[in-house]
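Pasting a structure below so you can have a look.
The other protein chains are all here in position, but one chain of the complex has been omitted.
Up next is subunit A:
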Amino acid sequence: MYSLNAYRGMQFYGVLLLLPAAILLITFAYLPTANTLINSLYIPSFRGEPRTFVGLENYQDLLSDTTFWQVARNNFLYALGTIPTSIALALGMALLVNARLPGRGMVRMAYFTPTILPMIAAANIWMFFYAPQIGLFNKLLSIVGISGINWLGDPNVALSSVIVMSVWKEAGFFMIFYLAALQSMAPELKEAADLEGTSRWSFFWRVTFPLLMPTTLFVLINALINAVRVVDHLFILTKGGPNNATNLLLYYVYENAFSFFDRTYAATITVVILLVLALVATLKFTVLDRRTHYQ
């Protein structure tokens, strides 16, 4: 009897300990998700009438929405442009500042600075770089006699310009993870390889890179999430334009919800984004994790 009570008591304590995290998760993650899912099955109310249930009609609309497909394609290109570049750059910078190098503390700080800046501030700086007449890039180009490009106004260039800025912003952040991983690698491994006359290149591909795989995976997932989640710079740089050339999924959600006041359509797009991200996460945990060596 006593031991049963004690067991109950322990369970009660356990529940109490879980409660703060559970409340936060439920209020800010699970409930909104469920709410979004339900919302996506309705069309919004007009003039005080109750909202109408339409089933999957919103999803059908989505499939025939050319803007949605353009935005999805933009986001795909954006992810393709930012993720591999920023990861490769981060790894390169980490390898560089991990080596013995005069003033490497300064270099590390310089690489990390963009991460500290708020996205909005960074976008404002790049606004100045990209400005068609007075912008830094066009000024520099005019010195060598090349007429400038409208970096953010030309639909063919605008998305690339946004990608470049995102890479600049993210690479320093990812570098920190690589640097930490590199510094936790035993120096004897390099020495053992040196004794066998292993070249630097071969050591990198046969030892360093495989041992950094867990970090690469972590960074990859973060980069992917950021490619979908961070759209702050669009508000400053392009507002999704010109002609939706730089519009990304989350920004499109925002436009639908708060510019066109079609909340339920926005909810529909959100559900699709969630599904895609869930699929990617599953892929990561099943396929990639199994092939990665964790210490």
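Following the convention adopted for this analysis, contacts are C-beta pairs under 8 Å (C-beta built on N, C-alpha and C of every residue); 3 or more make two chains touch, one makes a residue touch a chain; residues count from 1.
Keep in mind that, in the parts below, contacts and distances are computed from a predicted model.
The unshown chain of the complex is recorded in UniProt as "ABC transporter ATP-binding protein", chosen from "3-oxoacid CoA-transferase subunit A", "Phenylalanine--tRNA ligase subunit beta", "ABC transporter ATP-binding protein" or "Ring-1,2-phenylacetyl-CoA epoxidase subunit PaaC". Touch with the chain omitted from the figure is made, among A:L96, A:A131 or A:V207, by A:V207. Screening A:L189, A:I225 or A:A278 for touch with the missing chain picks out A:L189.
Contact residues of subunit A toward the unshown chain are 186, 188-189, 191-199, 202, 206-207, 210-211, 213, 293, 295.
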